[in-house]
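One protein chain omitted, others in place.
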Amino acid sequence: MEPLTTFADSSLSEIRRDLHRHAEAGWKEFRTSALLAAELESLGYEVFLGEETVDPDSRMGVPPSDEVAAARERAREEGAPEEYLERMDDVTGVIATRTFGDGPTIGLRTDIDALERQEAMDDDHRPATEGFASVHPGEMHACGHDAHAAIGLGVARAFAEGGFDGTLKLFFQSAEEGGRGGKPMAESGHLDDVDHLLAVHVGLDEPVGTVVSSYDGPLSNAKLDVAFSGAPAHAGGQPHAGRNALQAATAAIGNLYGIARHGDGATRINVGRVNADNAQNVICEEATMRVEVRGETHDLNEYMLGRAREIVDGAATMHDVTYETSLYGKTTTFENDDAVVGVVEAAANATDSVESVITKEFGGSEDASYLIRRVQERGGTATYLGVGGSNPDGHHTAYFDVDEACIDLGLDVITDAVRRLAES
Amino acid sequence: MEPLTTFADSSLSEIRRDLHRHAEAGWKEFRTSALLAAELESLGYEVFLGEETVDPDSRMGVPPSDEVAAARERAREEGAPEEYLERMDDVTGVIATRTFGDGPTIGLRTDIDALERQEAMDDDHRPATEGFASVHPGEMHACGHDAHAAIGLGVARAFAEGGFDGTLKLFFQSAEEGGRGGKPMAESGHLDDVDHLLAVHVGLDEPVGTVVSSYDGPLSNAKLDVAFSGAPAHAGGQPHAGRNALQAATAAIGNLYGIARHGDGATRINVGRVNADNAQNVICEEATMRVEVRGETHDLNEYMLGRAREIVDGAATMHDVTYETSLYGKTTTFENDDAVVGVVEAAANATDSVESVITKEFGGSEDASYLIRRVQERGGTATYLGVGGSNPDGHHTAYFDVDEACIDLGLDVITDAVRRLAES
Amino acid sequence: MEPLTTFADSSLSEIRRDLHRHAEAGWKEFRTSALLAAELESLGYEVFLGEETVDPDSRMGVPPSDEVAAARERAREEGAPEEYLERMDDVTGVIATRTFGDGPTIGLRTDIDALERQEAMDDDHRPATEGFASVHPGEMHACGHDAHAAIGLGVARAFAEGGFDGTLKLFFQSAEEGGRGGKPMAESGHLDDVDHLLAVHVGLDEPVGTVVSSYDGPLSNAKLDVAFSGAPAHAGGQPHAGRNALQAATAAIGNLYGIARHGDGATRINVGRVNADNAQNVICEEATMRVEVRGETHDLNEYMLGRAREIVDGAATMHDVTYETSLYGKTTTFENDDAVVGVVEAAANATDSVESVITKEFGGSEDASYLIRRVQERGGTATYLGVGGSNPDGHHTAYFDVDEACIDLGLDVITDAVRRLAES
Partner (left out) sequence: MEPLTTFADSSLSEIRRDLHRHAEAGWKEFRTSALLAAELESLGYEVFLGEETVDPDSRMGVPPSDEVAAARERAREEGAPEEYLERMDDVTGVIATRTFGDGPTIGLRTDIDALERQEAMDDDHRPATEGFASVHPGEMHACGHDAHAAIGLGVARAFAEGGFDGTLKLFFQSAEEGGRGGKPMAESGHLDDVDHLLAVHVGLDEPVGTVVSSYDGPLSNAKLDVAFSGAPAHAGGQPHAGRNALQAATAAIGNLYGIARHGDGATRINVGRVNADNAQNVICEEATMRVEVRGETHDLNEYMLGRAREIVDGAATMHDVTYETSLYGKTTTFENDDAVVGVVEAAANATDSVESVITKEFGGSEDASYLIRRVQERGGTATYLGVGGSNPDGHHTAYFDVDEACIDLGLDVITDAVRRLAES
């Protein structure tokens, strides 16, 4: 199976499999963005690319520049059209817009990044047996964003053939995993004139045929990378001369877990990664960790993040080391608008292949939250909807996959919902 | 046994027993100071009292003012002459000086405070069986400073009867226990013209008849009181609203013990006392602790003290609480001068009742260190000498006592040494 | 105002004031129990006293035996009838029962203990100005249990004059504060035949005239006392020879606050008290602390308690010290039965002096939970009801008081409810 060099002649399923096979993790989606942009322009859409799609200063969790450059070069080798790579410079993501009538502006947000994890390669995994498992070690579409991109493109195609009374804006967002790309796209300004926004997710441990009209109640979340820097010293001869970054990290971690519970609702704290490597007989000079906090509300999450920062600061003071922090990612909470939820329900009920329409609670976090809030803050309405994908294993696992029937079903529901919203 | 109201008619042993019976802990030695001052003036000495004997700003570990006031009132009730109490105001300690000739100024430092501990009251303890155990619950002369005061007064009496070619300065120092009174007396200026200083200790687990001409090698030591102050909150309803002083103290303690060992020599750290009391269902608002550091040298002690302060500061930052620190006490190291040691040896060898002259290593700390260093810094010389006391149990224990024969022996050696120093 | 030596000739308000004046903290209610028992027997009730009212092995948070003995002696001196003191031995509490007819057994639980806190003695506090403030330093009826006892006695008097078709059981429970007395009374067996149980509380920051028919949703709670025992050693000379109880306590506390939040609901952790006192230059031999955990449900509380025990155990292993734990108190959750709540509402609505009938959420914990659950487990029903007391300051504060009008109002509602329950 050769990499596609254009999406023009391929079905949505074929495109989904091509994207799955060339999975690109967050802020590395050069090939995905370039091929999508080329096809969208050929369909008559105005296309914004890369830095045009985000507030650059708000980007979080961007990989080191050499890794980004390597991903860009890989995209070139795997068929990404050069013209679009150049227009992107070193930032990924696409926004496409086309006006069909005077009616409202309807947005659709589909995220496009893969996860940083290895895909299963054995016979229990359909992408492996059918030849479209990721050819990129350590990168895998394990959360269905390949199908999201295909749905987004499908919607573009559908309206290119026959529009509606209004303007369509398609948001192909980078770096959803970790909550890194939502906030910068929300702050790009492109959402500000959107009257109604739909965001979509496939899978959800629901069968194909089930539509979730309102996927509710995500936790607010923030991930804080911390790097402590001290001074090395021989642990035998001069232990006092070191400034021990590991002791600082240890003091921080012990106290981070002890942040007081909050009387107003649920909070969470976790330290997922710690690394301190040095010659074994040297006082530790560098120690890094990733802290993750959550809150049932935005304020609760801010409480946790604020307390975490105080603790990191105190730990550094204790052990006379310096530190740097950077937000790896951040999401917030949102509430879907009943009116839009109702429209999605109506659209789903009107779609033949839909068997069941439900609402469902989120277990995790989503950075579409920032896009939804941006629209709502400016008077618009939104819902985060789901499309069952009959996924054989859980999201983020090595065996995640979706039944591609969910792509056409999602496409049908969304196009119908867009028309209804334009008429509402 | 009635409390003495004057020392004029009593022997040194009787005076020692009177002081033992009315033991006064550090910065509470009002009766001791007043009776000594009265007697010293009657012997022709110029007397400095209370604030005149110290740099007031350097006093450490001073008890709460109500306790000091109560001790002063108690002294009045137990026969301390009112005139001297008034001259002292609320600070204890006596310095007495008299010039007998043109020769050098010789100083003698004797400390006068008792310990804060309960004395044994049973038949195994001679002060109990012979009726001079402390009548003050929780205060006891368990380190022989009652005998030191008697020796100091004996030296004053001896030279009042027949002086030497020089000036005598007697330092009756308060609050040696904990290392609280030495530094402020050193910084009073009274030491600055002392040519030769003798400091004396009795007991030392040596028999009467043994003289220690050089008691060597004390550890440097500092005691830091820390009080963390946060904010209370109901632990069930509003845990996040508290600022937890106990968590700060806990973070501090855990990291204090982890201060890096020093490549240049032995250091020590201990947290001897922690108290956090509050209603059981409230986030802890106040927590206090006493930190003790030591070092083989003055610099090693300063390293420990500096690191301890950083850790306390960081712990407070971590938990968003405030804190106050105060030095409860501090001692330093010193080295005795060979010349003075030699003079003491000669004096001891010339004293009939002396059977053995040795040198000995300190196990602990002494704030005479500051007086000795002050004299040496200005070109003088000094030694810290010991007089065996046949103490039946260890210093600081409930059964500590000395054979009063050590008083006269110490007196003889010291007066002889003073004369030799004046002539040297 | 002389202490009463019998309740026979006094009004409920007078009795409440006598109890307030002679406040007895948990497991020390000897005078309260003896005077109540005497009056209840004279009213024709069968009375159970002391050990007969509890499962002795389940008692928690019992003070040291010398304190209990002193409280018993104090009760004697303050007029408690000797006969009843003897029958009680060293355990407090009263259960009184009388059968008036063949109908159901109706229970009423009123707790009788004071808090360990000092009462305000100034002119802003009515008990002080009117002469019935507690004469026992550090003990105060700051939660209205004096009024509870009066209401219970009032109910006994009311039915002694004219019963109902059933059996009345009155539970005058000791040591509710801290959750120490509920579980042992529940496990005494006396609850097992109760068909309907009422528990009552006054005050609740509601005005007199308001009845709370269902006081709901207490947190489950446990208080764990922990004592670590190590070995002392001189912190300068032999630090390695100590086994440091304070380091163990510190390790425990730091990690207790870090017990993982629970996905199923709210949990709480607090360490309210820590004490480690020793000579300042000695490695700490003893350290004690009181840990308090809570859970939104019984299981969540058990999760916290179990994790706390593991952490204490590990901390002791870490620092090679031993430890002992004892439950100072424990409460659980309960749900009031709608049927009984409805009866109380009906009775309240039928009572002239009642102006408002509401339900209210608990903020804290209650060991009536164990009595309520015991009754429910055996097929009975229950409610925890409240009677507004116009308390001028919050429960547990030094200025807590109630308007005694709440006593008669509570009495009226409860007697009516008992009759309705007997007929239901």
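For clarity, chains are labelled A, B and C in written order, and residue numbers in each chain start from 1.
FYI, contacts are C-beta pairs under 8 Å (C-beta built on N, C-alpha and C of every residue); 3 or more make two chains touch, one makes a residue touch a chain.
In this text the structure is predicted, and so the values were computed from the model without any measurement.
From the set C:P218, C:G242 or C:G380, the residue in touch with the chain omitted from the display is C:G242, counting the whole complex. Touching the missing chain, out of C:G131, C:G189 or C:G314, is residue C:G314.
The residue from A:E119, A:E176, A:E292 or A:D320 that touches the chain not shown here is A:E292. Of the listed positions A:A133, A:V271, A:L305 or A:A348, the one in contact with the omitted chain in the full complex is A:V271. Taking the complete complex into account, residues 254-255, 257-258, 260-261, 266-269 of subunit B touch the chain not shown.
As for the chain not pictured, it touches subunit C at residues 237-242, 244, 247, 251, 254-255, 258, 260-264, 283, 303, 307, 310-311, 313-320. Summarising the interface, subunit A meets the missing chain with residues 117, 178, 219, 221, 223, 234-237, 239, 246-247, 249-251, 253-254, 257, 268, 270-284, 287, 290, 292, 294, 328, 363-365, 396.
Heads up, the rule we're going with is that only the chains that are shown with their structure count from here on.
Looking at contacts between chains, the pair that accounts for the most C-beta pairs is B-C. Comparing the CA-atom centres of all chains against that of subunit B, the greatest distance is found for A.
The central chain here, found by comparing per-chain C-alpha centres with the mean of all protein C-alpha atoms, is C. Each chain gets one centre point, the mean of its Cα atoms, and the points for subunit A and subunit C are 53 Å apart.
Chain geometry summary: the mean Cα position of subunit A and that of subunit B are 69 Å apart. In subunit B, the residues touching two or more other chains are 237, 239, 247, 251, 254, 283.
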